[in-house]
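Missing here is one protein chain; the remaining ones are kept as they sit in the complex.
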Amino acid sequence: MIDRDRISRLLAERREGFSLPQAFYVDPALHEADLKAVFETEWLFACNSCEIKRPGDYLTLAVGDNPIVVLRDRDGGVRAFHNSCRHRGSRICGKEKGRATRLVCPYHQWVYELDGSLLNARQMPDDFDRGEYGLHPVHVEVICGMVYICLAQSPPDLARFRAGVTPYIAPHMPDRTKVAFEMTIIEEANWKLVIENNRECYHCAGNHPELLVTLVEFALPDDPRGPAQFKQLMDAKTAKWDALGLPHKPADGGEEFRCIRLPFHEGAVSFTGDGGPACRKLLGDFTEPDLGSVRMFRAPNNWNHFLSDHILHFRVLPLGQDRTAVRTTWLVHEDAVEGVDYEIERLTEVWIATNAQDAELAEVNHRGIRSMAYRPGPYAPSEFMLTHFANWYAGKMEAFVGAPSPVRIAAE
Amino acid sequence: MIDRDRISRLLAERREGFSLPQAFYVDPALHEADLKAVFETEWLFACNSCEIKRPGDYLTLAVGDNPIVVLRDRDGGVRAFHNSCRHRGSRICGKEKGRATRLVCPYHQWVYELDGSLLNARQMPDDFDRGEYGLHPVHVEVICGMVYICLAQSPPDLARFRAGVTPYIAPHMPDRTKVAFEMTIIEEANWKLVIENNRECYHCAGNHPELLVTLVEFALPDDPRGPAQFKQLMDAKTAKWDALGLPHKPADGGEEFRCIRLPFHEGAVSFTGDGGPACRKLLGDFTEPDLGSVRMFRAPNNWNHFLSDHILHFRVLPLGQDRTAVRTTWLVHEDAVEGVDYEIERLTEVWIATNAQDAELAEVNHRGIRSMAYRPGPYAPSEFMLTHFANWYAGKMEAFVGAPSPVRIAAE
Partner (left out) sequence: MIDRDRISRLLAERREGFSLPQAFYVDPALHEADLKAVFETEWLFACNSCEIKRPGDYLTLAVGDNPIVVLRDRDGGVRAFHNSCRHRGSRICGKEKGRATRLVCPYHQWVYELDGSLLNARQMPDDFDRGEYGLHPVHVEVICGMVYICLAQSPPDLARFRAGVTPYIAPHMPDRTKVAFEMTIIEEANWKLVIENNRECYHCAGNHPELLVTLVEFALPDDPRGPAQFKQLMDAKTAKWDALGLPHKPADGGEEFRCIRLPFHEGAVSFTGDGGPACRKLLGDFTEPDLGSVRMFRAPNNWNHFLSDHILHFRVLPLGQDRTAVRTTWLVHEDAVEGVDYEIERLTEVWIATNAQDAELAEVNHRGIRSMAYRPGPYAPSEFMLTHFANWYAGKMEAFVGAPSPVRIAAE
């Protein structure tokens, strides 16, 4: 059903530094290709390991049509399986989060161990070989508390990503956090528009009043648009972080990922309405609240902020060519006490507002791209991360259709 | 649009005794084929003749995109027509049930007799030949009060079915019943999963507490899984039924239909919360309430229970590849009086609960089958009727695509 020649032609039409040809955003046929070429081959951010802390804790998600269950096994390891019974295919775990000593299919009560093996299938004949009917596994990697899954037979290598981001994230000790709040919103827009929206702050000034109380719009330490104050802010903050041994310069993530520590506005330390801390109990062993935020993202489906007092994870999953689910989790220190150390409203209000504004922008973007008058437009210099993303995406599609890879731009 | 070669390849992949290849359940293209190969060629259970008792009584339904009207004509016969005006195609009868001396199109008031002939078309010119514009008829057969329709030009033969089930059903005298209650639910699942769900009680223990108060899970008189008590129950009940001249052994329905009389649990006589009767006035000439239930079904779209005190009909109609309408009718003796002989709640509560549970199971089954990890799984021995159904369905599809028929299993 997927027309690889057509995709090749569309890729050939693509102009670097410009938004993608229309079909990539709005054509259902291309969406099918996206699922195959990207979401069934790449590592995807699934959840936080602190969400499945104890053996038997599980969390479910759907990657396209594929229901997946991620769980903590008896040995404390994280595993993932296709959440589909080997009997007649029924989805096994129905809740988004739960706990089970074993996985039992609700239909006919086939019982699976937490390692996926089929323990019991009542009424099956004596010659039935349970060993052939274990759950199909999904690859899992846990990096600094982030659970990544991959549906491919042979997943790509994550070593560069792991090595690149660990020095930035590890000091925030994500293993000692808990989920304070989570929220999933549905955006009526293609997933790539949701990602593009996240990859630039060109739109912030006109749309995100709550966010800009604390967030500095500039995404590069030496942003040429930055005024003298920004240079002074950078110098002051990076000196402090150097003294604390906290890395801040951009990691070498190429088009795959980005990791950098950037300051908040002078006087602000967290994403709150007044810039003050969102949680009195700082993460890990921190005593200094003024750590800016480690801004991380990885193609294709997540972006993250690691602050002194909380961590934000954003997970993007396509539901259709024009529907995308965005899940946000707010993590705080595992010993922080709600009502004492933090209030949910103060912790979440800036990004709940910002997410809603971004959803509206992505939706309006999607509707406008449907126009016959749409032509790919030029990214502004401050949208350089969209060029990275478009190149990354085109590379995945080229690999999928077997086309040769054009020359790419250098990393930022 | 229908790719017959692809369907042939999918049929060749099918393994007897296993659930169907994925596409048959979840692919919209296969759903189009189902409509053509099954629902536009086979006899379909439409309604009960007691629902259209008087001349002019009509009932409407939709088979795929085809609106159909079934009615009682002036001579007391049951007829069915395509419910589409010959003028500009408007649907004529809009209500699910109604009564009319003639059928009048709401758009321009073309008037049809109850035999389908066009009686009047106002404003049409003198040379307009009304004889060419009668309603297109649909084949009808009434068997023991069950109205079957067939949209094909040349319907298949129903003689074996009629002969096979009449001895079981006729004593319940469905012609002397009325509808006490009816209910249609929409299940977000492929129609074949709704049928598969009905064809086994392997799932009952884990899901149907209300039903299992009275229903015995075993579907064969000599079920090898049945304990000694079941054997004793069968022996006691069949002796009684033999004495009453009521047949109970499985009819020879092959893969097309099934008809058998089976007992309730000891002490139970009807599908009620306590096993007691649901209606004091028994059907037909019965004086003995302990008649178990005649369990009947016929591929592709119905299953039925005939008890001493009421009759249950279940009608399945596909609304889309992942949406199915299930209509349940509860029939009681035509002279039974609500509030005196029966209470609606007592009569219906077991199957309203059971239908809701089955809908959930079918929906969760459908979602799980969408997974890329889905592989056809083995039916349990107690799921032998699913093998029958899958074979029957494959036979219909093979006939449709012109493929040779593989060897089938013998009837149960």
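Order of writing sets the labels: A and B. Residues in every chain begin at 1.
One rule holds in what follows: a contact is a pair of C-beta atoms (placed from the backbone, for glycine too) under 8 Å apart; a residue touches a chain by one contact, two chains touch by 3 or more.
Quick caveat: nothing in here was measured; it's all calculated off a predicted structure.
Undergrad: Quick one: say which of B:I92, B:A299 or B:M397 touches the chain that got left out.
TA: B:I92
Undergrad: Given the contact definition stated above, which residue among A:Q109, A:N198 or A:S382 touches the chain not shown here?
TA: Among A:Q109, A:N198 or A:S382, only A:S382 touches the chain that is not shown.
Undergrad: Quick one: say which of B:R4, B:K53 or B:H108 touches the chain that got left out.
TA: Reading the full complex, the residue touching the unseen chain is B:H108.
Undergrad: Since one chain has been left out of the picture, which residues of chain B touch it in the full complex?
TA: Interface with the chain not displayed, on the chain B side: 40, 65-67, 82-92, 94, 106-109, 121, 123-125, 128, 133, 136, 151.
Undergrad: Against the chain that's been left off, what residues of chain A make contact? List them.
TA: Given the touch definition above, chain A has residues 19, 22, 25-26, 196, 202-203, 205-207, 225, 361, 364-365, 367-375, 377-382 touching the missing chain.
Please note the rule applied: only the chains that are shown with their structure count from here on.
Undergrad: From the C-alpha centre of chain A to that of chain B, how far is it in Å?
TA: One centre to the other, that is 48 Å.
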